[in-house]
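Before anything else, here's the structure in question.
Note that one protein chain is taken out, while the other chains of the complex remain in position.
Let's turn to chain A:
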Amino acid sequence: MNSGLTLEDLTVSHDGRVVAQVSASVAPGEVLTLMGPSGSGKSTILSAVMGDLAPGFSQTGRVLLAGRELDGFPPEARHIGILYQDPLLFPHLNVASNLAFGLPRGGSRAERRAMVDAALSDIGLEGYGSRDPATLSGGQAARVALMRTLLSRPSALLLDEPFSKLDTELRARIRSLVLDRARQAGIPTILVTHDAEDAAAAGGRIVQLRSMI
């Protein structure tokens, strides 16, 4: 088919009751926005795409990534990056180790270190590698989280209300950074948000989910 991300009649049920339902297809470099009231199953859909639905949930329909059906693959084999509203940097590792955590296999130690250094200067954090993530500002941490995901070369990107905890000014900057990078990298991206401004900035199609309660 295509090299994007396709949700084909994706339906998630719990105890025989449908809790989320969507059909959509996202082209590489496109950002699709999922909007809907709470209870419409936005995070359930993200879980289904990632492949870690909680026990008790069942799924019908298909998730296709680059033409490959994802059903049956464990989350770590799907290469789907996710960003939350918290940067969730691993607190026991320094900034550089956080970035190195998801680097694909291959390359010498020096090459990998060079990739991390280049990534740091790319987001304006040159020399921050040995820093404690807890000492970063909100904007810096958000940039590291984004770069950590991009360095793992994801085939798709999920954004779970990633800007909702940032203040207005920072929010616009981080939003355009994340969206620009996702488009540049040619990754199919799904953005889940409550915020109409986020949806407008994403510039892609908007799918409204119905409440299932």
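Here are a few things to note about the model shown:
The rule is short, and it goes like this: contacts are C-beta pairs under 8 Å (C-beta built on N, C-alpha and C of every residue); 3 or more make two chains touch, one makes a residue touch a chain; residues count from 1.
Please note the rule applied: contacts and distances are computed from a predicted model.
Think of the chain that is not pictured: of "YnjC protein", "Sulfur dehydrogenase subunit SoxD", "Isoquinoline 1-oxidoreductase, beta subunit" or "ATP synthase subunit delta", UniProt labels it "YnjC protein".
Set against the missing chain, the residues A:42, A:148 or A:181 yield one that touches it, A:148. Which of A:36, A:133 or A:204 touches the hidden chain is settled by the complete complex: it is A:133. The chain omitted from view is touched by exactly one of A:19, A:66, A:88 or A:185, namely A:88. Across the interface with the omitted chain, chain A contributes residues 50-52, 54-56, 74-82, 84, 86, 88-92, 94, 101-102, 104, 132-135, 148-149, 152, 154, 158.
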